[in-house]
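Quick notes on the structure that follows.
Note that one protein chain is taken out, while the other chains of the complex remain in position.
Coming up: chain A.
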Amino acid sequence: MVTIKQTQLIEWLKNITLVIRENKDILTALDSEIGDADHGFNMERGFNKVSEKIDELSRSQDIAMLMKNTGMTLISSIGGASGPLYGTFFMQAGAVLGDKTEITLTDLKNSIENGVKGVKDRGRASVGDKTMIDVLEPAVQSLSESVGENLSLEQALSNMVDVAKNGMKSTIDMIAKKGRASYLGERSIGHQDAGATSSYLILKALKETIN
């Protein structure tokens, strides 16, 4: 397989909803340890909305619109900080795709890279702050490398998810610098970040949809 088709991305969105639903309690549990215990709930609310509107979203004229509409839906339905963050991610991810209805690995890399950049600008977080960036940034890195090494789409996605998983685990030992958890300072050490976890789940869903 050389490209990812728009219909596959729609499948991805559906799968994210399923994965988030499955892991809602885990996300909330993670968030309740060092945050405000709403991440699982908020994410589910957001993606439930996406799944509710999936028919409408499917009619988007190209992938850029699909991503943008998904982002908008998340912004107005998640409620917590993940709303503007994931909303921005999807909107920005779509912004570099022109009118494409299928994308190559390079397109995918550019797209996710731009999405992550949006998230960083929005949340003003960097790697090491114990946030979703700790998953997303290495993932972009990995995609970049895969493009350079001319790897297959399947291989690239697989590598990306491995790296993302490590990134997620790395948040356990970090001190939170952003969000509600940052109020806890050192006490946030020892807990995995909920946002990093949901980011990992989303990337993992992408791999599982395509491969």
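Remarks
Heads up, the rule we're going with is that contacts are C-beta pairs under 8 Å (C-beta built on N, C-alpha and C of every residue); 3 or more make two chains touch, one makes a residue touch a chain; residues count from 1.
One rule holds for everything that comes next: contacts and distances are computed from a predicted model.
Per the UniProt record, the absent chain's protein name among "ABC transporter ATP-binding protein", "WD40 repeat domain-containing protein", "Phosphoenolpyruvate--protein phosphotransferase" or "Ion-translocating oxidoreductase complex subunit D" is "Phosphoenolpyruvate--protein phosphotransferase". Only one residue in the set A:Arg21, A:Lys100 or A:Arg180 touches the chain that does not appear here, and it is A:Arg180.
For the chain missing from the display, the contacting residue among A:Thr7, A:Gln61, A:Ser76 or A:Asn211 is A:Ser76, taking the whole complex into account. Residue positions on chain A in contact with the hidden chain: 38, 41-42, 45, 72, 75-85, 87-88, 122-123, 179-180, in rising order.
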